[in-house]
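My questions will all concern the structure given below.
Only one protein chain is missing; all other protein chains are in place.
Labels for the chains are A and B, by order of writing; each one numbers its residues from 1.
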Amino acid sequence: MAVGTHAAGGGIPVRAAQMKYSTGIARVIHSPLYRYTLGAVAEWRYGRILLLAGVPVVWMLMMHIGPIYEMLRISLLSSYPPQPGVEARFTLDNYALFFSEKLYWMPLLRSFIYASIATAVTLVVVYPVAYYVAKVVSAGSRSRALLLLLAPFWAGEIIRIFSVIMLLANRGAVNVLLREIGLTERPIQMLYTSFSISFGLVYMVCLYMLLPLYSAIEKIPKSLLDASADLGAGPFTRFRRIILPLSRDGIVSGCSLVFLTCMGVFAAPILLGGPTTSMFSETISSFFHGASSRWPAGAAFAMIMLAASLVTVGLFMRVVGGTKQRTF
Amino acid sequence: MEPVVQFENVRKSFGSFVAVDNLNLNIERGKFVTLLGPSGCGKSTTLRMLGGFETPTEGRILLSGRDVTMVPPNRRNVNIVFQDYALFPHMTVAKNIAFGLELKGVDQKQIQRRVSELLELVQLQEFASRLPSELSGGQRQRVALMRALAPDPDVLLLDEPLSALDAKLRQTMQIELKAIQEQTGKTFMFVTHDQEEALTMSDTIVVMNNGRIEQMGDPASLYKRPGSAFVATFLGETNLLRSDVVGTDAGEAAVRWNGMTIKASAGALSPKAGDAIYVVLRPEAIQCSAGEPGVANRVKGRIRQRVFKGNHTSLKVEIGEGHLLNALVHPSEVEGLSLDDIWVGWSAEATTLIPSRNAS
Partner (left out) sequence: MRAMFHDWPGLALKSFYWLFVLYLFLPLSLMVAVSFKDASFISFPLGNLTIDWYAKVIQDKQFLDACLYTIMIAAATTAIATVIGVWIAMLIGSLRGATQYVAFAIACLPAVVPGMISAISLRIFITTIDLPTGTVAIILGHVVHAVPFVVVMVLTRLRSMPGNLVDAARDLGADSTVTFFRVTLPYLGPAIFGGMIFCLLLSSDDFVRTFFLGGYRPTLPMLIFARVQSGMSPEINVMATLVLVVTAVVGLYAEYLTRRSRIR
């Protein structure tokens, strides 16, 4: 693919006779220490399987499935962590607790609504941007255009949430600007409201929408668009009939990713929200802190959130992505 | 002398599909042997079994007299030149070539000498420190060849290595490959579906079809005396005339085809009158003239198609009603001939008979 000379060449070719070759590797693999240990295992069929699969399988079972399994188990216990003199027994009370009080289920509903709003807004806002980068920008400057969008996300969750405060605070940039141009007398309360939470969520997660959309749209062959334009399709027809259906995969995975992330945010509602906007992760968290910690209830609530999120995403995938496109 | 490679009753099946069936093959040291056949004929599987990448379902494989049937690829003294070269993209040309030597535990000085020797052989000394991505197709091909030769294998296996090159370069590489084989004296086992490649380079051609050896021999005799209709049609262009034997006489047979009697050399066959048989007649054995030619077989015909191809002219000649013969003649032979009334003729020695039960 590349033109030009290798760094070691540097224009003046190096003769093969002057180059250094590795003889250490032979010393290692021909040493008895290697031949009777790793070498022997690598020669043996089941040894190879063990080498390849041993660590990954143990890790994935223990660290990927283990915590979720453990959370499920705890959510069905009457008490945890174990205390002397108290015997934990199997119970469904922790799940029943959730439905017993508005104080518990209301935040989940709120989380759900915020996540849905953030997902919808992100999709509408990010789609044109992804399309622009994938199809309008020339191939040469595409990665630069993409980089400009990625860069702000290296800053991290907390810093980005904090920067939103600069914009929305009572003496923040927006309010000061509105006052300066004479639109308002007194600052509008934007921070610690539903608005600031939604705004912050969108600001936090739009990258997760951008990347799947971009890669889906980028795969649509340009010739297809040209062909349809040739057949007299206007920009809107082209968008509705060709681009949108063909980028469906990107829409589904982008929306799922954004929704799941929004359901699981913890810092944003604490920093940007007020007492009336508390979300479900705060509810769950409260079970794990303070003197009155009730882990099993927290675990049960987390399971409920996990189930609710996954079911929603599953349904969404079925509805939007379910009818498989016929490819031509 | 003991053969360097021996396949003994080797059979390889994938599920219910039999890729190689009852293969018995001995390869002599220092020969250029080609496995030739259409895709799916089992030639690549044979090569991969010798390389150690497939294990035979039955039978055994001997390399220099040693049973290597169950030996893994890294422990057998054969090396492969892969179809897409498989050069290590992160290593320089010299490092690629040295790879096998480094693993063998050859010392620094010797590796240096061997690598530069090999690069000199293909005139790539200037390219030692280049990466494979900085080479042309032909150069990569040469590096791949040298990398496989470097550890001094008993047999060098080449898996359709020229198929990625363009036609002109392929011809140059054919000559070069043969020259390198002669210079190094190595046993080459070459796999291809291209009959021209096989004819150009090989000492021995093994024609394979449906997992079996169809025929093996040196290129000239295989071309001149094909043992089956498959070999006759696969190796070069041919006219295959289905006929009946009417009589035999001292290594020659008289057969009837299309109302005429053809005298043909019987070859190894001893046909009897009444046998159904194929006559193999190569297009270049046919001569055309205005007057009656003085050869054993001659007949009148009409030229139905004439294509000028520079150093030769390709003809379709109709004999009788609807029987077409392909002929290749020198352009001067057909200059000024009337298209509707010519003589075609060929000698008895130019033809071969093959039994029709082999016809597919």
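Definition applied: a residue touches a chain if its C-beta (ideal position, glycine included) is under 8 Å from a C-beta of that chain, and two chains touch if they have at least 3 such contacts.
Quantities reported herein were computed from a predicted structural model and do not represent experimental measurements.
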| item | value |
| --- | --- |
| Touch with the omitted chain, as defined above, among A:Val133, A:Ile197 or A:Cys255 | A:Val133 |
| Contact partner of the left-out chain, one of A:Ala169, A:Ile220 or A:Ile251 | A:Ala169 |
| Identified contact with the non-displayed chain, of A:Gly156, A:Gly232 or A:Pro275 | A:Gly156 |
| Missing-partner contacts on chain A, residue numbers | 1-2, 25, 29, 38-39, 42-43, 48, 51-53, 55-57, 59-60, 63-68, 70-71, 74, 80-81, 125-126, 128-129, 131-133, 136, 143, 145, 147-152, 154-160, 162-167, 169, 171-173, 176-177, 203, 206, 235, 260-261, 263-267, 270-271, 281, 284-285, 288, 295, 298-299, 302, 305-306, 309 |
| Touching residues (missing chain, whole complex) on chain B | 51-53, 72-75, 78-80, 82-84, 86-90, 99-100, 103-104, 131, 133, 147-148, 151 |
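Keep this in mind: only the chains that are shown with their structure count from here on.
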| item | value |
| --- | --- |
| Sites on chain A touched by chain B in the complex | 1-6, 8-9, 13-23, 25-27, 29-30, 43 |
| Complex contact set, residues of chain B against chain A | 72, 92-95, 97-98, 101-108, 111-113, 115-116, 119, 125-131, 133-134 |
